[in-house]
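Heads up: the structure comes next, in structure tokens.
The other protein chains are all here in position, but one chain of the complex has been omitted.
What follows is subunit A.
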Amino acid sequence: MVEHRPWGNLFAHSILILGVALVLFPVYIAIVASTQGPGEFLRGTLPLVPGSHALDNYRAMWETGLSRAGAPPAGQMLWNSLVMALAITFGKLSISLLSAFAIVYFRFPFRLFFFWIIFITLMLPVEVRIIPTFRVVADLGMLNSFAGLSIPLIASATATFLFRQFFMTVPEELLEAARVDGAGPLKFFKDILLPLSVTNIAALFVIMFIYGWNQYLWPLLITTDPDYYTIVMGLQRMTTAADGDPQWHLVMAAVVMAALPPVLVILFMQRLFVKGLTETEK
């Protein structure tokens, strides 16, 4: 800070407190709503202080879900989300590490061509090719399966670029020393490159996990069997039902459960998250 302005600081704090309050507001309301009894919403407006039905609501949502809305128990949807998010994360990380290794440490025909093929994935998000991608997955018999939920999403240009950039900064001497000592490419990759990449892998893990957990359109397209519903996409069924038949206390309990895992990941791994976010955009 350049000069001492006590009023300036007070002003700054008031702007920030207002900003934080606005950012927190919807989540506070969701938490409050998830603790109300079923009758509260019929009376007009929502109370602004927590009620006493938190345990009942969360247990009901976790164990039985909203069967009338065609939504399975939240516990199961959370499990599906976790499996999908982890499969996407590990898939993205492993295939990107391998392809970055090939691109940096080998010279071979069509290297640039492969690099461009990987780059193109950036330009083709699922949203712009919904039906043909759905057909491919249907033809491969991957509808309603964890393979179908994760494999089509694991190609990653950003992760490949990040690892490529990082590998370029690894000192040449390490490779020379490894080759003098007789290490082959796979041994070099496993014993030298992977341990050096741990921080980058962890930072990307945070970003990819959030990406995977928050998938919405893809599970919506390829799951028709409630056993494979993920929590983020299952919510939508509950809200459309809730409009006619107010079960907002249960829906908001599901919202809180759906949002909690990725929020916790960010809060506990904030440093890695910021690193991952800023590095992948370079």
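Basically, contacts are C-beta pairs under 8 Å (C-beta built on N, C-alpha and C of every residue); 3 or more make two chains touch, one makes a residue touch a chain; residues count from 1.
Methods note: contacts and distances are computed from a predicted model.
Undergrad: Just to verify: the chain that's not displayed, which of "Anti-sigma regulatory factor", "sn-glycerol-3-phosphate transport system permease protein UgpA", "Spore germination protein" or "NADH-quinone oxidoreductase subunit J" does UniProt list as its protein name?
TA: UniProt lists the chain that is not shown as "sn-glycerol-3-phosphate transport system permease protein UgpA".
Undergrad: For the chain left out of this view, which of A:Ala155, A:Ile201, A:Ala253 or A:Leu272 touches it?
TA: That would be A:Ala155, which touches the missing chain.
Undergrad: In terms of residues, what is the contact footprint of the unshown chain on subunit A?
TA: 1-3, 5, 8-9, 12-13, 15-16, 19-20, 23-27, 29-30, 33, 41, 44-46, 48, 94-96, 98-99, 101-108, 111-112, 114-115, 117-118, 120-125, 127-137, 151-152, 154-156, 160, 168, 172, 175-176, 179, 184-186, 188, 210, 213-214, 216-217, 220-221, 232-233, 235-236, 239, 246, 248, 251-252, 255, 258-259, 262-263, 265-267, 270, 273-274, 277-278, 281-282
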